[in-house]
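Take a look at the following structure, please.
Every protein chain except one is present and positioned as in the full complex.
Chain IDs A and B follow the sequence of writing; residue 1 opens each chain.
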Amino acid sequence: MKEKTLLISVATGVLGILYFVYAGITLYNWIVGTFIQEAGSVNNVLGLFVSSDPGCAITLITVGMLMLGSLYYKLDDAKGVSCIFLGSLLGVALLVIQLLIVIANVASIGVSLLSGEAAEYVLIEDVLRPEIVLGVGSVLLFSFSILKVRQITGK
Amino acid sequence: MNTKTKKGKPKDFKKIRIALAGNPNVGKSVIFNELTGGRAWVGNWPGTTVEKKVGKAKIGKYEVEVLDLPGIYSLTAYSLDELVARNGIVEEKPDVVIDIANAANFERSLYLTISLLEMGVNIIVALNMIDLAEAQGYKIDAEKLSKLLQVPVIPTIAIKGYGLGKLKEAVTRSLKTRKNPEKIVDYGNLVEIEIQKIEKLIKRDTELSLKYPPRWLAIKLLEKDRDVEEKVKSSPFAEEILKQTQKSREILEKQLKKDLEEYIAEKRYEKALEIARECLKPIKAKPLTLTDMVDFVTTHRVFGIPIMLTMLYIAFKFAFDVAAPLCDLIDWFFGTFLYDLTMSSTLPPLIKSFLGDGIITGIGSILVFLPNIVFLFLFLAFLEDVGYMARAAFVVDKIMHKLGLTGKSIIPMILGFGCNVPAIMATRAIEDKNDREVTALVNPLMSCSARLPVYLIFAGAFFAAYKGTVVLSMYVLGLILAIVMALLFRKTLFRGPSVGFVMELPPYMMPVVKNMLIKTWERSKRFLFKAGTIILIAAILIWILSITGPSGYIGIEALEDPYLLEKSWIGALGHFLEKVFSPMGWDWRAAAALFFGFVAKEVVVAAMAMLYGASGEEMLPSILAGIFTPLTAYAYIAFVLIYVPCLATLATIRGELGIKYALLALIYEILLAYFVALGIVFIGHVLGIS
Partner (left out) sequence: MIPLAFVREGTQVKVIKINAGKGLSRRLTELGIIPGAILKIVKTQGPGPVIIKVCNSKLLFSPCDSCTLGCSSSYGWRIVLSFGMAMKILVQELM
């Protein structure tokens, strides 16, 4: 059991750091795009497309914070479990929203076809994103955290 | 159709009425929806802004009217909600009142139960949320409770539908009984003696004694209940009763050495505790609940605010990006499909224009936003029902205070991004009068969805690459101005320390989808109403004012020909306003379009399209580029953001706060808008941009 927790702790740490990294890149993109005209924005890191939306950066930071926070409070303590529970839950939420957005974008193409307009959509750009890929990691951590929560609340 | 029941009373002729009472957050709406299927008529209690919800239910073989009373903690005359509920029970005379108690917060619910019994109301207690109580480690003996209170007690889990059948049965059985008020709380010998003295005098007024239980009146008089004092004043025995009351109060306050009202309230609460103690049975105590764990994070010093911002972000992504295809669909339906259909029909040109350019374009331009609004409200309803919103209010309270607002202002502020009308109605939840008024007054600065098309058109025309940022800057500007105005108001017109709030943090729960949908629908309905009536009228009005003028009827060609348009009423209006806006460099058409935005801001773009002779809104950007400069364009959209709440919003402010506040909103916003726009142009010139 102890090794399992250690393994999960490492996974949490890595994932948390990744969230932070992508948040940072997003912020950089935003600053560069808004205030400094010439420099280009970093759009593709490690195969994932990164946006320049500051709001998105905040959400990625939040998830990263909670994941690293769970390590600070230790994963076998109720406080740590609370952090990973909510952190991974938010990660999953971001994943879901991004998927919904993809579906919505596809639907929009459908609507523009109705009015006879041609439209283009690069699906892959909206799918290979940190919210989705890291989000998969969040899903795994979430299932782990649910087990721990059940343990603690004795359900 | 049977005309007599077993006891020989012709019940089908008399309307059967029941009422639902209970603390806030106990599941009253759930039970209401379960009984009525969500069919409700919502209005206001006469002369107040308190919501009155009435529905119809089938209980047993009766068609019953169900009255949903406001959520209250007790029956004093201090809070409007409580007064309304109290008078509601007396005026509407429900045959049975279902008192919904929260098993997970038992003694507090009992406080209200006891108050109701003292008032002589025929109640049934629905003991709700027994599953939560068990999760928290205890069980309630419903039978014992029933014996102690001498009323039926039905355990329920409303969300799961458990116990509702038995509840309905209990209602039918109770229809045939009349509860006699007893002495439920013993206030101690000293007080009891005085109560009896007053009671004796009251009993002499037979009419009064029939309407209200004498003992209850006596106790309330001793509690200095203003409302009861008024009711007693109209009795022929008023003088003696009130004199005795005064004497009794003096005697008791001297003997008890304590404030009489406090003493009575405490005694009542002690009774609630006593009953609770007798009926509560601890089972295995659970060490920790999920709510505790999640709250550790959501109210955390460090994590709290980022989590709140994340929720906000998700709300907007959901409301705008995910709803987008539906908006496009509606836009296509009205703008292309219906419009083309109308224009290619064989109706006379005037009618075609009226339908096409007037009605279809008008309505279409607002309905385009319906998906955004519905999705936003849906997500907010989700957050509210899950229980998160209370935590969000806690987390932002400190900051909000520094900005002249309160934590509870956060919900109206967020709703305002969808539509200001339901947002201002949501300020009812704020207890402090000053806080409430300030929140409502600055709410129109929250950029509602109606202003979006104006931003988008201008941003697209002048700031193509930075479109997103420009639009974002409008939202931010609105926020900043709201904060500035809130602080200003708080320091001047609405001075005074915040009275402070008390807010419950209910346990987190899986929201019931049905209730979420009902809540969302009720809020979206307000927006639709505004679209359906006011904007429709505005669209027709613009149309009429465009094809007629000081010199008479011009003809629908004016809609296509800007030269003709100049001769219309709209042209006249525009030229008049042009002088006012000359420092900003806006021509008469832009000024005229603003006038229409007063009715509904969505209309500004349509008005501009018509005024500039753009045959479609796609042409507008290129035309605008010739009239505005980036600087004057930015000033223009800032003006649209700030000036004047739209007509529907004004009407709402008037409804909630009164006409003085509506006028205040109107005036301060026009002035603010003018100066900000002026300021933008001025600063721009100083910086050398133009």
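Here, contacts are C-beta pairs under 8 Å (C-beta built on N, C-alpha and C of every residue); 3 or more make two chains touch, one makes a residue touch a chain.
Predicted model only: the values in this text are computed from it and were never measured.
The hidden chain makes contact, of the residues B:28, B:53, B:108 or B:317, with B:108. Remark: the omitted chain is touched by one listed residue; of B:394, B:612, B:628 or B:643 this is B:394. Touch with the chain omitted from the figure is made, among B:36, B:76, B:156 or B:342, by B:76. Interface note for the absent chain: among B:27, B:407, B:478 or B:645, the touching residue is B:407.
Panel shows chain B; residues 73-74, 76, 78-79, 104-105, 107-108, 111, 136-138, 261-262, 265-266, 269-270, 273-274, 276-277, 280, 282, 285-289, 292-293, 295-296, 299, 301, 390, 393-394, 397-398, 401, 406-407, 497-507 of it touch the chain omitted from the view.
By our rule, only the chains that are shown with their structure count from here on.
With centres taken as mean Cα positions, chain B sits 34 Å from chain A.
By the touch criterion stated above, chain A contacts chain B in their complex at residues 34, 55-56, 58-59, 61-63, 65-66, 69, 78-79, 81-83, 85-86, 90, 93-94, 97, 100-101, 103-105, 107-108, 110-112, 114-115, 149, 152-154. Those residues of chain B that touch chain A in the complex are listed here as 286-290, 293-294, 296-298, 302-303, 306-307, 309-310, 313-314, 316-318, 321-325, 328-329, 332, 336, 466, 469.
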